[in-house]
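For this view, one protein chain was removed and the others were kept in their places.
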Amino acid sequence: MNEFYQKDIISIKDFDKEKLEKIFASTDKIMQLNSVERREICKGNTLAYLFYEPSTRTRLSFDSAMASIGGNSLGISDITSSSAQKGESLADTVRIMSIYSDVLVLRHTLDGSSRFAAEISDKPVINAGSGTEEHPTQAIQDLFTIKKEKKKIDGLKIGIIGDLKYGRTVYSLLYGLGNYDVDVRLISPESLRVRSDSVYEIKKRLSYTESTDIEENIDELDVLYVTRIQKERFPDEEEYLKVKGSYVVGLDLLKKMKDDSIILHPLPRMNEISTDIDNTKNAKYFEQAEYGKHIRAALLGLILNKNGF
Amino acid sequence: MNEFYQKDIISIKDFDKEKLEKIFASTDKIMQLNSVERREICKGNTLAYLFYEPSTRTRLSFDSAMASIGGNSLGISDITSSSAQKGESLADTVRIMSIYSDVLVLRHTLDGSSRFAAEISDKPVINAGSGTEEHPTQAIQDLFTIKKEKKKIDGLKIGIIGDLKYGRTVYSLLYGLGNYDVDVRLISPESLRVRSDSVYEIKKRLSYTESTDIEENIDELDVLYVTRIQKERFPDEEEYLKVKGSYVVGLDLLKKMKDDSIILHPLPRMNEISTDIDNTKNAKYFEQAEYGKHIRAALLGLILNKNGF
Partner (left out) sequence: MNEFYQKDIISIKDFDKEKLEKIFASTDKIMQLNSVERREICKGNTLAYLFYEPSTRTRLSFDSAMASIGGNSLGISDITSSSAQKGESLADTVRIMSIYSDVLVLRHTLDGSSRFAAEISDKPVINAGSGTEEHPTQAIQDLFTIKKEKKKIDGLKIGIIGDLKYGRTVYSLLYGLGNYDVDVRLISPESLRVRSDSVYEIKKRLSYTESTDIEENIDELDVLYVTRIQKERFPDEEEYLKVKGSYVVGLDLLKKMKDDSIILHPLPRMNEISTDIDNTKNAKYFEQAEYGKHIRAALLGLILNKNGF
């Protein structure tokens, strides 16, 4: 029996290097199957999505992953227009959705929501983003992208830039990177540094340096992971405008980077990465999105097939 | 040819005991099939849903039922965001949706809407809730749940509590129960009693007693069917708050009930049933939801397969 069979995916913290490498191997395998073979993997299985926070991108990534392995998807893409408006509890909604499906994909605003749902649900639960820190499938996708594009993760110098305070993607990636021997540099405006109450947890797993200057030691990075900076996070607009300009990754910056460095972004992007980067060999954010589909297909396949695929 | 082939499901009043028992038998059969066998039943068929009143629960129940028997679903889950905004008539929308599908599932605010749609549509129409009284598939689901959990319907004492005035579920259940020899007790606040203009129709089918006191003869009931009481139904909030407290089914009440009594609820629930009931052997509302999926799968299978399945 494969170890992921009927298991939940709640937190990236539950995944050690060995587990991650197994998922990567399954993803490699799924990418080599032709479409007929792929569609046998979850033939006739149903995924239910339950989104308390809209995210078209993540929902469609799961939906297309499930379709590519022969399953189908149904659910609630925006709970505000559903029965929950009538006041139904998360517990009841989860119970019902688990009746309608073989696996549940939950996005929720609150920390701990997926763990709670998993305790209630008869069917495995996948956390598609919850609270302030967790987005495990995104982190696995990000790690897999680094592995595929750099052929390794250990030994890399990785810069993470943007809103490090509010982006749950960043926290999940940091916890995931904690399984590897990497040198992390966090780059953000002063007011958007990693939350102080998470620092202890992160430092248990990896060491990092912090900077507000995007150009500082930029020539040493193997990976630059860019995230969105949202205007609404700033107390006043002036501070935002100051930051906005200085954190755009453009060709000028790219020239200062290693020739084989890669640029990642969880998308959607605003203007953090200028579009003239798109056609460079360093831009790997669209590949990253594609790997995300395959990673999710692999995870669904592992969860729903006793002996893997 | 099975008698439901290409037939509409418009009103629970169209179903006599014999028909109901045939549907129950088909549902039992479908529940014993494995998932591969099930998916052959409506392989390649398309269900179109057309909801003039949003109901995530009912829509997903049909969607998951259809998926479980190999079909797929498409449609309009909330007409307010569709072409009907441009002023298209129900008749035209129904005609078009019937072109796009093999069976039409309609929810509409008006009485008679499904009958009207069925006259227009080339494809069979299933009423997924209309007007003040009709929700036939819910009633069949409720009757099937009672049958499965109590091994019979005839001879049972059945309490129905909550908003008996505005809940169409209650009316459909009462008309359905009219096929059986049951003793019905209706429990509601004075202002939420069964509508006087429906009393004649109901009394033709079954006899019932009415009470405002939930505890009155509670020890005699085999089934307690609980429905939501909505705040907006009350002329003033004070009256609502008075009622709200006294109609909650909790462990205290359950202790006064028969040991083998069952608690049902069409869901979603607010706080009419306290959550500490959920894990008792008497709570059967989640089973009820699951039976709902199977009932709908059986109905779709009968409607779309000449010789049944």
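We just call them A and B in the order they show up, numbering each chain from 1.
Following the convention adopted for this analysis, a contact is a pair of C-beta atoms (placed from the backbone, for glycine too) under 8 Å apart; a residue touches a chain by one contact, two chains touch by 3 or more.
The structure displayed is predicted, hence computed values, not measured ones.
The residue touching the chain not shown here, chosen from A:Arg115, A:Arg193, A:Arg233 or A:Arg269, is A:Arg269. Touch with the chain omitted from the figure is made, among B:Ala91, B:Leu110 or B:Val199, by B:Ala91. Annotation: of A:Gln6, A:Ser64 or A:Ser89, A:Ser64 touches the absent chain (contact as defined above). Residues 35-36, 39, 54-57, 60-61, 63-64, 67-68, 70, 72-73, 78, 228, 267-270, 275, 286, 289-290, 293 are the ones on subunit A that touch the missing chain. Not every partner is drawn; the one left out touches subunit B at residues 44, 46, 48, 72, 74-76, 81-84, 86-89, 91-93, 95-97, 99-101.
Quick note on the criterion: only the chains that are shown with their structure count from here on.
Taking each chain's centre as the average of its CA atoms, subunit A and subunit B sit 40 Å apart.
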